[in-house]
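One chain of protein is taken out of this complex; the other chains stay put.
Up next is chain A:
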Amino acid sequence: MNVHAAFHQTTAAVPPIVQVSNLVRSFDAGTNVLDHLDLTIGDGEFVALLGRSGSGKSTLLRTLAGLDAAPEGTVSVPPQRAVVFQEPRLIPWKPVWANVALGLGASDARERAVAALTEVGLGHRLDAWPLTLSGGEAQRAALARALVRQPKLLLLDEPFAALDALTRLKTQGLVASLWMTHRPAILLVTHDVDEALLLADRVLVLDKGRIALDWRVNLERPRRHAQRGFAELRAGLLRELGIDEEEEGVEPLESSVAALIKAQSGGNPSPVDRDLIVSHVGVSL
């Protein structure tokens, strides 16, 4: 099985839209969550960022979103950015359309909001209160709220993690098609290897505060699990992450990632091991 035929070390061919160099973020003195991290994302590129919990994935995303100031290093991002979080974070006292139109300011804000909501299939819930939406609908509204801003960089912070398996698949499909239509650069933070391979052009793994792995995914779209090369890519990626799916169950190897999963599966169930056990989609990191 020749995995490396499908993987190529990244060389950005498109003009970069995100450039991060030497980024350092630390919460307590001594431990750096992000340790001299370098990252370049090309215009219109779909990048998935994997990493164990606590590896700094979300910290990196928040830094790119401008939510946390970067104390050290240089971060260059486009001004048109939008974020979709794990929770939809809709404003409960504004109807769905007003949530999408919030902050647009223009006189055609409502029309643009309606168009965006129609695009994500929520044209019939324009005047609904956010708390009456299902989890999937709310997350689609959050996507519409991000897209209506025509972002050059769309930051997705585990946006599918709180959805049930079926809704997750549908919403992943929606994100893929929205990306095809609008072509923003996307940074998707996830802990799901399959999700990363289904959606992204490039898969990054964050470990010890740096990009430990940066691989290009050359698979035809739309992608399916049964697709030629998908299983090989997945096996290769998992092996790089220190998880060998050939063995019985998920038997952790020596890497720190695997050790963490082993430690967690004995303790409190976290989203990570819940997915490991019950995921319908596949093996998660």
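Everything that follows uses one rule, which is that a contact is a pair of C-beta atoms (placed from the backbone, for glycine too) under 8 Å apart; a residue touches a chain by one contact, two chains touch by 3 or more; residues count from 1.
Note that contacts and distances are computed from a predicted model.
Peer 1: One chain of this complex is missing from the view, so tell me which of "ABC transporter permease subunit", "Glycine cleavage system H protein", "Flavodoxin family protein" or "Proteasome subunit alpha" is its UniProt name.
Peer 2: Hidden chain, UniProt protein name: "ABC transporter permease subunit".
Peer 1: Which of these, A:Val14, A:Leu67, A:Leu166 or A:Met180, touches the one chain of the complex that we don't see?
Peer 2: Only one of A:Val14, A:Leu67, A:Leu166 or A:Met180 touches the chain omitted from view, namely A:Leu67.
Peer 1: Which one touches the absent chain: A:Arg112, A:Arg125, A:Arg145 or A:Arg234?
Peer 2: Answer from the full complex: A:Arg145 touches the omitted chain.
Peer 1: Taking the entire complex into account, which one of A:Ser21, A:Ser76, A:Thr132 or A:Thr181 touches the absent chain?
Peer 2: In the full complex, the listed residue that touches the missing chain is A:Thr132.
Peer 1: Taking the full complex into account, what residues of chain A touch the chain not shown?
Peer 2: These residues of chain A touch the chain that is not shown: 65-67, 81-83, 85, 87, 89, 91-95, 102-103, 129-132, 145, 149.
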